[in-house]
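Certain chains of the assembly are absent from this excerpt, and the rest are unmoved.
Order of writing sets the chain letters: A, B and C. Residues in each chain are counted from 1.
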Amino acid sequence: MLFLARMDVNFPDSLTPEQTADFQAREKEYSGNLQEKGIMRAIWRVVGEYANYSIFDVDDHDELHTILSGFPMFKYMDVKITPLSKHPNALKYYLHEG
Amino acid sequence: MLFLARMDVNFPDSLTPEQTADFQAREKEYSGNLQEKGIMRAIWRVVGEYANYSIFDVDDHDELHTILSGFPMFKYMDVKITPLSKHPNALKYYLHEG
Amino acid sequence: MLFLARMDVNFPDSLTPEQTADFQAREKEYSGNLQEKGIMRAIWRVVGEYANYSIFDVDDHDELHTILSGFPMFKYMDVKITPLSKHPNALKYYLHEG
């Protein structure tokens, strides 16, 4: 099943540049794995904001929460989830069928 | 360039079922054309709401506005556009590169 | 999978009492069926408002949207869906396990 996620990142000012870079490196690796596994079907940057829209394809809420709360930067992220279904006007089930 | 669109439909109560059906038929055809042309890269239904999230790939704002305001149901739609760019953690430019 | 739904009903003033009563009767029947099938696990009235909170147990977004948009009063309802997962402090998966 598909979920649209909006994630806004708010690092506290107390983090050092090194800590921030470390978070970002681990986040990149974590995100890469999800993409390779086909769990994260897409991710885009919101232009001008430290935020992303991403599409997850997961068949279980518990699994999805484990994935989302597993992001290294989860503590500093405001995450909103929107369940998506196939649109009646869609020619195909985008990002869902393989 | 990619744009995320959220579209919420609010038909006034004064429309007859026939008028509504006609709008929806023309909207489906219009949307189908956009998908075939690769302008509308994806469209999903927001579960539980008469709304969609869709991804447009257009290289010009004027063209994009012409497309959006050309939807048969545009008058009854609340549309919000969010410009998207490639995310630094993305393994590919999803829905953008062919 | 569990979903919390908040549904707010806004009947237009143009409906006659008979039309309203007919909608409500069909809604009651529809809702009863969902409860008997174990799809709607619970439903409560929000005190003081023409609104409800309800819990749906459905394993597919497309099925869930079909169910929700199938409510007779869907056209007059503002519906918000929140995906739920098992809480780490929960002694059991409430309303989910049978």
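General remarks:
Here is the rule we go by: a contact is a pair of C-beta atoms (placed from the backbone, for glycine too) under 8 Å apart; a residue touches a chain by one contact, two chains touch by 3 or more.
Quick caveat, the model's predicted, so the values are computed rather than measured.
Count of copies in the whole complex in this file: 10, from one repeated sequence with 3 chains shown in place.
We adopt the following convention: only the chains that are shown with their structure count from here on.
Of all residue numbers seen at the chain A-chain B contact, over half occur in both copies; the interface is built from largely matching residues.
Matching the C-alpha atoms of chain B with those of chain C calls for a turn of 70 degrees, to the nearest 5. Here the spacing of chain B and chain C, counted between their Cα centres, is 27 Å. Within chain A, residues 2, 83-86 each touch two or more of the remaining chains.
Against chain A, in their complex, chain B makes its touches with residues 2, 4, 27-28, 31-32, 35-36, 41-48, 52-55, 82-91, 94-95. Residues 1-3, 59-62, 64-65, 81, 83-86 of chain A are the ones that touch chain C when the two sit in their complex. Within the complex formed with chain B, the residues of chain C that make contact are 5, 12, 14, 61, 64-65, 68-69, 75, 79-81.
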